[in-house]
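Here the complex is missing one protein chain, while the rest keep their positions.
Note that the chains are named A and B in the order they appear, and that numbering of residues resets to 1 at the start of each chain.
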Amino acid sequence: MGFFKKLEKLDRRIIYIVITLAVILPFFFPMHMPIAIQPEVKSIYDYIESLTPTDIVLFSGDYDPQVEAELSPMFDAVLAHCFEKNIKVIVANPFSIMGMGLVEPRLKKLADEYNKVYGVDYVFLGWRPGGFLLILGMGEDFNKTWETDYYNTRLVDIPLTQNIKDYDDIALVLALAGSAAYNSWIVFAYAQYRQKIAAGITAVMAADAYPALQAGQLIGIMGGLRGAAEYEQLVHRPSLGSVGMEAQSWAHVVIILFIILGNLGYFASRKRKK
Amino acid sequence: MTFNLSSNIWVWIAVFFTLSVYSFLWKDNPLFKFAESVTVGVGMGYAMVQWFTLSLVGRFWTPLTTDFSSRFHLIIPAIMGLMLITRLIPRFTWLSRYALAFTMGAGSGFALPRVIQAGVLQQLYATMLPIEFSLHGFLYNFIIIVGVLSGLIYFFFSKEHKGWFGSIANVGIWFLMVGFGATFGYTVMARLSLFIGRVLFVLRDALGFLKI
Partner (left out) sequence: MFWKKQLPLIIVFMMGLIMTVQYFIPHHVSKWVYVNYVDWAIVIAIFGAFLGYFSFLRVHITRIRKKTSNWVFSIITLASLLIMIVFALIDGKGSDSLFQNMFLYTSAAINATVFSLLAFYISSASYRAFRAHSAQAVALLLAAVIMMLGRVPIGDKISFWSAWGIPSINTVSQWILNSPNMAAKRAIALGVGLGSLLMTLKIILGIERTYLGN
């Protein structure tokens, strides 16, 4: 059997082993490659830099465990940035019930790290049913829309939330979405209320979000683990995103080699058939 | 290169389930099915508890009981919501239509002007770019205008794609192919990131190899 014939019949498990090695080995032999910052990530950083301690950033953690690897590092990096600058933070999950379980421990951990006080510096709202209805409701009456926080305290009794009326009191919404939820923020919060929105989305959806960025509907985009890595670099807090980029690099190279090899085999067999 | 194994039993439970799921790469097996059943059950249990505490108690019961005089009307939508269960009883399915009609009608009404605004008009405004006679003007403004128009023409199926119309539609296909290529590249990135996430969990949380 010729080389190309063998290539065609390659067992899928060999491919699996090669990709596993391409991902695992870089953690043991890191090359410490620098990560360039893209303008769409820098613009989110710059906007948050321009905020003051009286401003509020609303984190919309609309992602499920399936895509946690991409979005939680973004959550950590931007939250750390906000806490560092003493910006007030509200975390909610209008579109994802599972997202609550992912962001709550992270919020607690970072809040403890930065000595933040619950109810004064940050509030966790969690999830309620309704999705886009919650976005609409917040545009007119924030407290009535949510009523209570995650721990069942009424928002009117919490110092940070008692004076929030509507989107005029929210400086930025960071839509961390593993679905088209970021688009709901654009349609229901930007279109009517001109709410400033930044998107932290999975890489699968990142390419689709550029029309919204160019149209000014988003102030910036963080796409996938790379987006998280860039933000980590900006806030000088290298973590999962930055460390993962080495493995990501080599795995991409291996996939490109797979595509080339697969095509070589394809053209060889086409030539044979002719 | 030092390892510092986790003493947290939960971490090792997660490692066990992680490996159980990966065993599917070899072939389907009871371990994978077990993990599948656990995730469905635990996920549903999580959702039910959160729904009860946050929604039923936090968003309905607490405002109703603490502010009954002004929020008593919440009982009406509660009854409408319960009417949705009649979908499971063939004789009374029609009752669920009232709750559906109420939400679908208003939902469509909410979406209509906002989708026109955000999904159509603002996108069209953003395409009306000045034609600049410079490299930047060509690489961005000109290409964006040509790409959007030819892409739209490609999706216009009421006229046969022939002659000049077909040629423009063909240009649209090239743009779409580049767009799909970008999405494909990003999709590969996304899928690998998820695997990297699991590897990072094992290396950092379980084996204590990575100190981040």
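Throughout what follows, a residue touches a chain if its C-beta (ideal position, glycine included) is under 8 Å from a C-beta of that chain, and two chains touch if they have at least 3 such contacts.
Since we're looking at a predicted model, the values are computed, not measured.
Take subunit B: the residues that touch the chain left off the picture are 10-11, 13-14, 17-18, 20-22, 24-25, 33-51, 53, 55-56, 59-60, 73-74, 76-78, 80-82, 84-85, 87-88, 93-94, 96-116, 119-120, 123-124, 126-127, 139-140, 143-148, 150-152, 154-155, 172-189, 191-192, 194-195, 197-198, 201. Residues touching the missing chain, restricted to subunit A, are 10, 12, 15-16, 18-19, 23, 31, 33-36, 38, 64-69, 98, 101-102, 104-105, 108-109, 128-130, 133-134, 136-137, 140-141, 144-145, 192, 203, 207-208, 210-211, 214, 223-224, 226, 245-246, 248-256, 258-259, 261-263, 266 (touch as defined at the top).
In this text, only the chains that are shown with their structure count from here on.
Per-chain CA centroids place subunit A at a distance of 12 Å from subunit B. Residues of subunit B touching subunit A in their complex: 1, 25-26, 43, 46-47, 50-51, 53-55, 57-59, 62-63, 66, 107, 110-111, 114-115, 117-119, 122-123, 125-126, 144, 179, 182-183, 186-190, 192-200, 203-204, 209-210, 212.
Per the touch definition, subunit A reaches subunit B in the complex via residues 13, 16, 19, 23-24, 27-28, 66-70, 97-98, 100-101, 126-129, 132, 136, 146-148, 150, 152, 154, 186-188, 190-192, 202-204, 206-208, 211, 214-217, 223-226, 238-240, 243-244, 247-248, 251-252, 255.
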